[in-house]
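Presented below is the structure to which this report refers.
The complex appears here without one of its protein chains, the remainder shown in place.
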Amino acid sequence: MSEAIAPSRLGRFLGSDLWASFKRSKTAMIGLAVTLLLFGLAFAAPWISLQNPYDPAQLELINSNLPPLWSPEGQAPFLLGTDDQGRDVLSAVLYGLRLSLIIGILGVAVSGTLGIALGLVAGYVGGALDTLIMRVADVQLTFPAILIALVVDGVAKAAFGGGLDPKATILLIVVSIGLSFWVQYARTVRSSVMVETGKDYVQAARLIGLSSPVIMVRHVLPNVTGPVFVIATINLALAIITEATLSFLGTGLPETMPSLGTLIRTGNRFLFSGEWWVVAFPGLALAGLVIAINLLGDWLRDALNPKLQ
Amino acid sequence: MSANTPYVQVSDLRRSFDVSKPWLDRVIERLPRQSLKAVDGVSFAIARGETFALVGESGSGKSTVARMVVGLLPPSGGEVSIDGISMVDPRQEAARRRLRARIQMVFQDPYASMNPRWRVAAIVAEPIRAFGLIEGEAAIRARVGELLGLVGLHADDGRKYPHEFSGGQRQRIAIARALASQAEFLVADEPTSALDVSVQAQILNLMRDLQDRLGLTYLFISHNLAVVRHMASRVGVMYLGRLVEIGGGREIFVNPRHPYTRMLLDAVPDLGRIGRARIPVSGEIPNPIDPPPGCTFNPRCPLANERCRREVPRLLDGVACHAAEEGRDR
Partner (left out) sequence: MSAPILSVRDLAVAFETRRGALKAIDGVSFDIGQGEILGVVGESGAGKSVTGAAVIGLLDPPGRIAGGEIRLAGERIDDLPPEAMRRLRGRRIGMIFQDPLTSLDPLYRVGDQLVETIRTHTALSGRAARARAIDLLAEVGIPAPERRIDGYPHEFSGGMRQRVVIALALAAEPELVIADEPTTALDVSVQAQVIALLKRLCRDHGTAVMLVTHDMGVIAEAADRVAVMYSGRIAEIGPVEAVVHAPRHPYARGLMGAIPTLTQGEGRLAQIPGAMPRLTAIPPGCAFHPRCEHAFDRCRTERPEPRAVGPSAVACHLYDGEAVA
């Protein structure tokens, strides 16, 4: 196995058609640049933001409801203004971005793992197990993902009571997202697995007596990763939106630990009193992030799909 | 093991595939279950060190036989034994596991028969590691280099990926991998039909050289009669899942006895016979799901009579044909 991992991966990548296609696509470059920028900002949030918006001790009520810096009443150092608690909007956006991304990535990881595992088993084992898994997937597809997330969330809240600490809430949202998005992975992986297992290299592996799990992990899985990667990218945007929606509806993260969705929900209240900046900047950040990731995902899908070329 | 026992013995091998429509359609349309007899009672033996070829057109069942012989596909009936060990009997599982290293297969499409994400060295080394034949990375690397040299490649080629090679070179790699576990019996399923003629000649010559050097036994599957003529010491001709004629290569090609073999030989466009007059061939292969009764070749056979339409001919003295049996074929 060790020999399969190439030391010259980078060299191979730079010579590949994928890289050439990337260099040709302006939208892909913009998508990647914005995504990387937002990832970087989110990662660096604790070091670059003015205050920790989750720490009430750092907030001063005297600074409340300040507009952005470029307005006449704007005050340094609050670049994007503050909310009614005196919380710096830029800091809140950076921390919210961080939370949204963490939840999105974890959600994609959970749904991906679940979907890939079920898809591999369904495709490789086949028969009744395949039918069972795919029927469950079909039924689940008839419900919108957000509905499933709401149901999972509701059931868990009912089971554990309302008093969940923020960490447990994050876990709960991640699991809800994971359970709502696995179907697409499972379907894609299953069909790729069925194609790959028909190929002779899998037969050749069976001939030397390798067991099915070994063949799946060593031979089949690495050859079905392309489409999975595309789905994961596009689903990252979906997962972030889903988390924002849950938080906006009030079943997501609490106001004490705001994600972008929570910020939009709380900021919504100030729209009528004229403090537009409290909701506008989290909204812009969310839209920018989702669009950038989608651009990247669309390009990746086209680049990896030989039929579209 | 006595010298008289054949190395590979296949007796009354059968395989049918379920080709019924899904359950719901069957219930609604009141259709019965349907099965396709891909292989229907095939028997042959291969002596150690010889090349036995199965030749036939598409749908003749030759590839299905190959997959059953190596154990990739369980037979519906019949027996395959290699070096006295049954490939079918569940009680011989342990012996079969040891045997498995000695049987390998070369596939038709060298583009599909190796994992595209692995380096060639890892592909060739995989059987060595799987069977635990050699200990130590350096020793394995040396053996892989030796194998690549054996098939006419360079040891350094192991560092490349399959897509960096041409079709013929990939088929060489496939052969190196097949030999890696010290295989003595190779089943080659159309090993050159995806290759160009000049490359085909290289691979066929390589296979013959390796046979001479290592004493390999081949089961060679092909639709190309000229290739079979060139490679095989003995030949079996298949038509719709049955063996219609079996015998030495020279006899079959010089003096074919089954009307199908004759028709096939006459139909092949061949370089040696420009502008010759030929007997027009009639008809095409019938649907294998619903084959004609009696001898399956009877609708296309110029010698068919009432008995041929009723009774399946048995393989007698190397040919399964009522006309040959009754002496009507001359």
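All chains are identified by letter, namely A and B, in their written order; residue positions are counted from 1 within each chain.
We take it that a contact is a pair of C-beta atoms (placed from the backbone, for glycine too) under 8 Å apart; a residue touches a chain by one contact, two chains touch by 3 or more.
The structure presented is a predicted model; accordingly, all values stated were derived computationally and were not measured.
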Let's see if you follow the contact definition: name the visible chains touching the chain that is missing. B
Among B:57, B:79 or B:329, contact with the omitted chain is made only by B:57
Of the candidates B:27, B:139 or B:268, the residue in contact with the absent chain is B:268
Of B:38, B:66, B:227 or B:295, which residue touches the hidden chain? B:227
Check each of B:6, B:168 or B:313 against the chain that is not shown and name the one that touches it. B:168
Sites on subunit B contacted by the missing partner chain, in the whole complex: 57-58, 166, 168-169, 196-202, 204-205, 208, 223-227, 229-231, 249-250, 253, 263-275, 278, 280-281, 284-285
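As a working rule, only the chains that are shown with their structure count from here on.
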Report the inter-chain centroid distance for subunit A and subunit B in whole angstrom, where each centroid is the mean of the CA atoms. 51
In the complex, subunit B residues that touch subunit A: 70-72, 97, 100-101, 103-105, 107-109, 112-119, 121-122, 125-127, 130-131, 177, 181
List of subunit A residues in touch with subunit B within their complex: 1, 3-4, 6, 199-201, 203-210, 219, 222-223
